[in-house]
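In what follows, a structure is listed as structure tokens, so that the remarks can point back to it.
A single protein chain has been omitted; all remaining protein chains appear in their positions.
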Amino acid sequence: MNEIIQKKFKASDYKSKLKPVWCPGCGDYHVLLSITQALTKLQLKPENTAVISGIGCSSRIPAYTNSYGFHTIHGRGLAVATGVKVARPELTVIAAGGDGDGFSIGGNHFLHACRRNTDMTYIVMDNEVYGMTKGQPSPTTDPSWDSALSPGGTGLSPFHPLVIALASGANFIARTFSGDVKGTAKVIADAIEHPGFSFVQILSPCVTFRPDQKIWKEQVHEAMVSETDDPARAARRLMSDDGFNTGVLYRGSREAYRFSCGDEKGDMEEIQKQFEV
Amino acid sequence: MNEIIQKKFKASDYKSKLKPVWCPGCGDYHVLLSITQALTKLQLKPENTAVISGIGCSSRIPAYTNSYGFHTIHGRGLAVATGVKVARPELTVIAAGGDGDGFSIGGNHFLHACRRNTDMTYIVMDNEVYGMTKGQPSPTTDPSWDSALSPGGTGLSPFHPLVIALASGANFIARTFSGDVKGTAKVIADAIEHPGFSFVQILSPCVTFRPDQKIWKEQVHEAMVSETDDPARAARRLMSDDGFNTGVLYRGSREAYRFSCGDEKGDMEEIQKQFEV
Amino acid sequence: MTDGDQNTSVSVAMVGSGGAGVMTSGNMMLEAATKAGLYGLMTRTVGPQIRGGEAAALLRLSGKPVHCVDDTFDILVAVDWKGAERFAGEVPLGADSLIITDPATGDIPEILTDSGARIVEVPIGELAASVEGGRANMVILGLVASLIGLDEEPINKIIAKKLGKKGDAAVKASREAVSAGYDAAGGITSPVTVSPSDDKKDRWLISGNQAAGFGALRGGIRFVAAYPITPATEVLEWMSPNLPKVGGTLVQAEDELASINMAIGASFGGRPSLTATSGPGLSLMMEGIGLAVSSETPVVIVNVMRGGPSTGVPTKSEQTDLNIAVYGLHGDAPHIVTAATSVEDCIFTTQWSVYLAEAMQTAAIVLSDQFMGQASSIIDPPANISFMAQRLVESEPDESYLRYAVTADGVSPMTLPGTPGGQYTADGLEHNPKGLPSTLMEDHRDQMDKRDRKVAEFNYGDHWADVEGDDGCELVILTWGSTTNAVREAIERLNGEGVSCKLVAMRLLSPAVPEQFDQTLMGAKRVLVVEQSHSGQFLKLLRANYNMPGEVKSYRRPGPLIVRPGEIVDTIKNWSVQ
Partner (left out) sequence: MTDGDQNTSVSVAMVGSGGAGVMTSGNMMLEAATKAGLYGLMTRTVGPQIRGGEAAALLRLSGKPVHCVDDTFDILVAVDWKGAERFAGEVPLGADSLIITDPATGDIPEILTDSGARIVEVPIGELAASVEGGRANMVILGLVASLIGLDEEPINKIIAKKLGKKGDAAVKASREAVSAGYDAAGGITSPVTVSPSDDKKDRWLISGNQAAGFGALRGGIRFVAAYPITPATEVLEWMSPNLPKVGGTLVQAEDELASINMAIGASFGGRPSLTATSGPGLSLMMEGIGLAVSSETPVVIVNVMRGGPSTGVPTKSEQTDLNIAVYGLHGDAPHIVTAATSVEDCIFTTQWSVYLAEAMQTAAIVLSDQFMGQASSIIDPPANISFMAQRLVESEPDESYLRYAVTADGVSPMTLPGTPGGQYTADGLEHNPKGLPSTLMEDHRDQMDKRDRKVAEFNYGDHWADVEGDDGCELVILTWGSTTNAVREAIERLNGEGVSCKLVAMRLLSPAVPEQFDQTLMGAKRVLVVEQSHSGQFLKLLRANYNMPGEVKSYRRPGPLIVRPGEIVDTIKNWSVQ
């Protein structure tokens, strides 16, 4: 993470001028707001932050921030983000995307990013649907949700991203609701400050394909329990949670990934000696 | 699962005549033996079983059985196996492979196979190394294990496949040791009989690249606790287990994937009506 | 409107942003046109917004079958002009065109007025407001219908059909708004009208993506693995509810790596299997397709092309996945690549490709594109062709059974799981005839020969290309895919001007069929190669695989603008001049 400097940045300094393609009312507008508020809170220089995403409605977010951005390919945001962070350890790296991008096609990188524990923050705007491709079930979709691709529902129990994150070794695990901009901003700021990989699931409604998610704002509630650093306890808790608990639900202290590029200017002449016979 | 018939099959009826390429002493020989014993126990017709693998030493196993086999590509065994099972629900489908194949490149299919809960058995011969490519760390390798690719060790805490399986929704989760052929055979037979996706991690030493695994046979021990069907409890238990607990560690009762091909002979004329204006 | 008499058609663009509902108007007009005995094609263009951005319904209607877009639009009508400049390039106008605008909605983008089109102002918004519950999109529906000579009756029928369930008031409001539109058209001279025919025979309304799904089903596909991607999703979404009717099923996969491999697994199990995708997904499937080739497991991949490279231009059309489809596998991996030549031909080509994949036990990639895939077309009910999956199966194997036996035609009988004594292990590792891994030079060579031979020496009959025109023609246009119909129309126009020209639209892109090609192009003096690609992928494919006779010229450009007949006519004419 880069240093906090004197000059006071405003939230608007972290926003670009590009108008989002999102539908009016989409939860992702709030997420964008929360990210800029979190960055304001931390007073990070915009040019020292990299926001990296996959493909999907939510993955459009990098260009709406005033950071360096990379809108990569579907499912690969975390891999690109890992490369950025290892190559440039002094940058603040935020990976972002959707539930389809992160948990379906990107599932393997999610597992391994949690395990590798590179210092970055991963924000998933979970709307329990593939928004960009016009409404197919994602891994977090309810089994009975009807759609053209899965008439009558998938019949599959939804994927539990927080439990998976915990099982794969993530050390900062949180859930927030996009409508709670302040609360989300606070959690994101915490996540950025946490050394190692931080995972923030943001329930972010898709007004177009999941109008039923309007009731989310009534369903979410702050987690009743205090934060834990015991993975076994966290596992038990997360496995029985209702999916609407918000807050930082687990915070561990495993060492962050420790290899990265540096400034050493070694000598090629020295290196080539190994070939001499 | 196909029906049990009168004629008594012997274990040798489930083995092919092909000599394995494995190193003398490789744990996978024992796994092969256990699989044939499990099939004998269940008296399944060899031609009604399909054994499907990825790529790796362990993934060579299909051709050593007398089943229909598919030695697919690295990491994709589970996807191919899912296709086979959905297309031919009456077959007994066994997917098999290594820790690199299943947890590194194949991690996403592992997650989603657990979640989809198609009725098949997935056997991972875990030797905590990439055997076939001559000794690189896999996701289950100890952080301090030295190798050419990761001199001094990866520094990464190993991946916990059983916890991931549980987190992703698997309903039959077991661990065995290859050296315990009988015990392993029994668990595999149970796994095959379990409706839905069953996951069996078999600790199967690599004598060539991990000679240090010789001590495994002293380290393994039967799980002290009784089987549970409560995922939250299982999670807590698995997260704190020592990695050498053996037996069936979790058995749930979630409904298996319910869509598959059938015999309906619908009428194309009827179907095309939807285009008529 | 086109030059030749025989082609009289009308092209209409209806533009509007937000929830203006121009797509609804377009769809209604298309259905009404069908009822009036017309043929038609409708495409849509939308802005980058996920929902509610600028949009246009682009229609072409005619008394004769319509397969491609015209050079220019005859009538452009806008509910509003918000963001319209972003796709104005896709709505070419001419000096004969008519723009209808509501002065209350602001200025027409310059790029449109620059065409010199006649502009007529109609207070569309006011007219809508004059009807209780009236909407502007219904006003323009009536306006345009009147201008092009469509009766109000079929439109009223469609309104009842589509809005019936919203209640009588909704139907009434729409009908009145349409009527207001009809009335407003009174004083306007229309640039062109179409004559509804009396021939009210049965018609189908179908998109290329539905057609591909339907062809697949008819060819025998019974398993589909799916991962959504624009513009291929509708293939999957059409198949999902229809498969179970014939004992098939669709599995939504976690990604394209899974979907291709699931399809391969299902096919290994004996069910003809398919997946559908577009460029980025196809990239991810290539390793799996190589497995199908090497393990000789039939599988069909429908690839609906969009603008590339990378994520590219997902909502627009381009013919640039030809390279990857033909050459994108590592190693020497002979397989089949076909391409549909029209919305309607998506049925035939997909069905035929299922047959080819199954007959040769290999992978067949069927190329379609966004233009065809997402265009709605009114067509004559297609003939029921006989191609049906028919795999060479060994159902009573004995001891000597060899899964990968080296046969004369390269195809080896396959056993299906469940068949006693037929057990073998399918493998992507090189193997011997029994299927056991082998690194022997001889086995490698024999299996390579066999996999190549079965594909190269198969009898593809006449289906390798649509060939039209006299044998003696010295001028040939070679093309493929959705560009075919623009070329076809260009040739009709050229014929009308006394220029004779042969069409060769290749349906089989791989393997090469040099004998048929040579014979078809014999005597050609000038060959024009037409494609929608920046780098000339088709041209290079031809050069690599065929001996091109005579002087060869390439006409190509990237998307998103669809290639139009006029461009080809001009190219030929300019070439003649030199």
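Lettered A, B and C in written order, each chain numbered from 1.
Here is the rule we go by: a residue touches a chain if its C-beta (ideal position, glycine included) is under 8 Å from a C-beta of that chain, and two chains touch if they have at least 3 such contacts.
Note that the coordinates shown come from a computational prediction; the quantities given were computed from them, not determined experimentally.
Note that the undisplayed chain, when the full complex is considered, contacts A, B, C. Residue in contact with the omitted chain (choice from C:Glu442, C:Asp462 or C:Glu515): C:Glu442. When the full complex is taken into account, the listed residue touching the unshown chain is B:Lys134, out of B:Lys134, B:Lys214 or B:Lys273. The chain that is not drawn here is touched, among residues C:Leu329, C:Val354 or C:Val411, by C:Leu329. The residue from A:Val31, A:Cys57, A:Val80 or A:Ala256 that touches the chain not shown here is A:Val80. When you scan C:Pro413, C:Gly496 or C:Pro558 for touch with the missing chain, the hit is C:Pro558.
The missing chain lies against subunit C, touching residues 47-48, 86-87, 89-90, 257, 279-280, 282-284, 286-287, 290-291, 293-295, 307-316, 318, 320-321, 323-324, 326-334, 427-430, 437, 439-442, 444-445, 448-449, 452, 533-535, 537, 540-541, 543-545, 557-561. Interface residues of subunit B facing the missing partner chain: 21-24, 26, 55, 57, 71, 73-75, 104-105, 107, 130-134, 136-137, 139, 148-151, 154, 208. One chain of the complex is left out; on subunit A, the residues touching it are 16, 18, 21, 45-48, 50, 52, 60, 62-63, 66-73, 75-76, 79-88, 90-91, 108-109, 111-112, 259-268, 270-272, 275-277.
Definition applied: only the chains that are shown with their structure count from here on.
The interface holding more C-beta pairs in contact, when A-C is weighed against B-C, is B-C. Averaging C-alpha coordinates per chain places the centre of subunit A 31 Å away from that of subunit B. Note: centroid distance subunit A to subunit C, computed from Cα atoms, is 38 Å.
Chain geometry summary: the mean Cα position of subunit B and that of subunit C are 42 Å apart. Multi-chain contact residues of subunit C, defined as those touching 2 or more other chains: 250, 254-255. Touching two or more other chains at once are residues 104-105, 107, 139 of subunit A.
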